[in-house]
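One protein chain is absent from this view; the other protein chains keep their places.
Moving on to subunit A:
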Amino acid sequence: MDALYIILTSSLFAIACGLLGCFLVLRKMAMVGDAISHAVLPGIVIAFLFTGTRDSFEMIIGAGLLGIFSTFLIEFFHKRAKLQTDASIGVTFTSLFALGVILISVFAGQVDLDQECVLYGEIAYVPIDLWITDSGTNLGPRALYISSITLILIILFIRIGFKQLYITTFDPAFAATTGVSVALWNYLLMGSVSMTTVAAFDSVGAILVVALMVAPPATAYLLTDNFKKMLLITSIIAIVISILGYYLAVMLDGSIAGAVVTVAGIIFGIVYLFSPSNGILFKRMAQKREAKNLAQKTA
């Protein structure tokens, strides 16, 4: 039963992250996702201080706002100070992350958070952290609810805003002429990225959220040019890596989140080399065949 809870939670988070990640990868904003996942840290600590609990609604909102704030800062340094994009991302997220770590040290006694759990989370605790009502009824693991709600919200968001998200991703100039606000949808997307990050933080940690946002979409991107198919393949990969990752972690007696990401990396590697349409090996073989044909023709 514990294994099922863990795999289920991990799959739900991985799908939510992966769906958003598809947009990030295509918008060339993968590193913005990485930046947000680090930059929400001070928001989490502050929300922690106010609410005193790890999985309150306020905390997700608070940290979500901080994520949007970091997007705003990146834009500000880039547009107003004319700082190049990569440096603007780098300066923003490292300084916010540093601020978060300092806040943790300052309030060390009051905040039940440490650097380790921030960086790599612990999904193995999912079955232990149960939601028990005041009357004593056991409703099952808390994280399962959080991950389900997150995924439902993300699917709703993508479903409702699909047209706008799609057009602002693929043709922002055209979007602007048809009256779709590129900036608004950018901030909405970044807001969702922040909230998903925060919701998944506890279970999978900051860096591994990034892996879930990037690895499955990048793999799917190598397998198809159709965006809807890409979303679908991403979701399938998310489930597969959650299952395989769990058993790899059990086998090696190590972090589940780490193992999930490792499997995601391995799958990417396999697709990268062997994908029928884009794989490096097949491309090379095709090139050789062509060269051979050419040689025969000329001979």
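Note that in this section a contact is a pair of C-beta atoms (placed from the backbone, for glycine too) under 8 Å apart; a residue touches a chain by one contact, two chains touch by 3 or more; residues count from 1.
The rule is simple: contacts and distances are computed from a predicted model.
K.L.:
Quick one: find the hidden chain's UniProt protein name among "Fe-S oxidoreductase", "Zinc ABC transporter permease", "Hydrogenase expression/formation protein HypD" or "Fumarate reductase/succinate dehydrogenase flavoprotein subunit".
P.N.:
When "Fe-S oxidoreductase", "Zinc ABC transporter permease", "Hydrogenase expression/formation protein HypD" or "Fumarate reductase/succinate dehydrogenase flavoprotein subunit" are compared with UniProt, the left-out chain turns out to be "Zinc ABC transporter permease".
K.L.:
With respect to the chain omitted from the figure, which of A:V214, A:M230 or A:L244 is a touching residue?
P.N.:
A:V214
K.L.:
Of the listed residues A:L65, A:L83 or A:I243, which contacts the missing chain in the full complex?
P.N.:
The single option touching the absent chain is A:L83.
K.L.:
For review purposes, identify every residue of subunit A that touches the missing chain, sorted by number.
P.N.:
25, 28-31, 33-34, 38, 77, 80-84, 86-91, 94-95, 97-99, 101-102, 105-106, 108, 115-116, 119-120, 207-208, 210-211, 213-215, 218, 221-222, 248-249, 252-255, 257-262, 264-265, 268, 272, 278, 280, 283
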